[in-house]
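Structure incoming, see below.
Just one protein chain is left out here, and the rest sit where they should.
Right, chain A next:
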Amino acid sequence: MTEQNAHAALEEQIDQWRAYVQRRRAISAADVDEMEDHLRGQVTDLTAGGLDDDEAFLVAVKRMGNLDDVSREFAREHSDRLWKQLVLVPDEPGETGRWRELGVVLALAVAAGIWVRILVDASGGDDVVVVRNAVFAVLPFLAGYFAWKRQVSWRVSATLLAVTAALALVVNLYPFEQGPDDGPGMTGFLAITHTPVVLWLLLGVVYAGGAWRSGARRMDFVRFTGELAIYLVLIALGGGLLIGLTVGTLSLVDIDIEPFLEDWIVPFGMPGALLVGAWLVEAKKNVVENIAPVLTRVFTPLTIVMLVAILVALLANGPLTAVDRELLILMDAILVLVLFLLLYSISARDPLAPPGIFDWLQLVLVGAALAVDAVALTAMLTRIAEFGFTANKVAALGLNLLLLVHLAWAAWLGLGFARGRRPFAEAERWQTQYLPVYAVWATIVVVAFGPLFAFA
């Protein structure tokens, strides 16, 4: 064998090795380049030491280590590359595994639907009762899916169930006063709007397989939430279209399916959409992967324009003496929007990429949001000082302050990163560290605001 042929054989072996390594989703093409350089360096040294190409290649590959272990290690470090799986290097699920999982999801969806039906029947036509309890009827089944999938320990599951049951008791047994026109009163309304937040963050514990302290797992849950929201919107659009067509066609032949729609399709369709959506995010992540970050890219510049317009309008039309709590609630909504834009671009960002124009754009976004909020807050504080606190104002103000702290510190860390003073990881860690604060605040609003404000 001539010298050149021998090297050709080596090249072929290295090509094969590359292709084999590249199939691991946790290892990117650049990582393979880096490892190939290593492999070649090793081979060169070994051949210089007297081994022939074949032997050198084998030794070098052997020293590289078990590829499963290495790829698991890569996955641990770059969980964003396969955020969907908690089992980091999963066995490729066979067809049966996938069908079994879908079976579990559908069974849970039907169970949730039956539960919602029972709730609707038991409520005796009281919509407030249905709305108040719907989240308790549906989310535990979604949690059940993840508990099954992640094999969450009994202790964690039991604790979460107990907390959920306690919340359900609080929301249902507190003597909330009725508001005007038969709706819920102020504290009752706050409890209804804040329980889903608490339960959703508790779901995060199950989603993380109990490892809720891990920042990476929390970020996975954030990604999951974003992708699920997008799937839900798509499913709702499709479902709405389908129902509209059916109703339209059947009304032509004088069949009114509205009662059937209200009694069966809605109670089964909504939890069904949620569970199937969750399953889709888990199973089909490659199809609509990372839509949320794409949307954030589109909407970040637009939101900046909006915020600047608002800021100018607020400053030009001031003094803001005629504003009421609606302004505060709007401000909360704007800050939440900005927070989501920030969170989803962070969740999708390659932590190793150098700071770029988009990072500065985000800083402008957060800065503009904080400026708008500052103007609105000063106006609100004078108003509140004048007219006193109500449950609504305190809830809105509290959320505003939490968001303010979250965004202000995120901006500070982001500035440090954009100027090359801090690693991106710090900005990322702050986001995940802060998440439980919202769970605590929402719990306080649900549990303590009733007694504090005399259930008004």
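Just so it is clear, contacts are C-beta pairs under 8 Å (C-beta built on N, C-alpha and C of every residue); 3 or more make two chains touch, one makes a residue touch a chain; residues count from 1.
Convention: contacts and distances are computed from a predicted model.
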{"item": "Among \"Sarcosine oxidase subunit delta\", \"4Fe-4S ferredoxin\", \"C-type cytochrome\" or \"PadR family transcriptional regulator\", UniProt-listed name of the chain not shown", "value": "\"PadR family transcriptional regulator\""}
{"item": "From A:9, A:51, A:67 or A:236, residue that would touch the chain that is not displayed", "value": "A:67"}
{"item": "Contact residue for the chain not shown (choose from A:141, A:221, A:344 or A:424)", "value": "A:424"}
{"item": "Residue among A:38, A:100, A:213 or A:419 touching the omitted chain", "value": "A:38"}
{"item": "Per the touch definition above, residue among A:351, A:367 or A:436 touching the missing chain", "value": "A:351"}
{"item": "Residues of chain A (touch criterion as defined above) contacting the omitted chain", "value": "30-31, 33-38, 40-42, 45, 63-67, 69-70, 73-74, 76-78, 351-352, 422-426"}
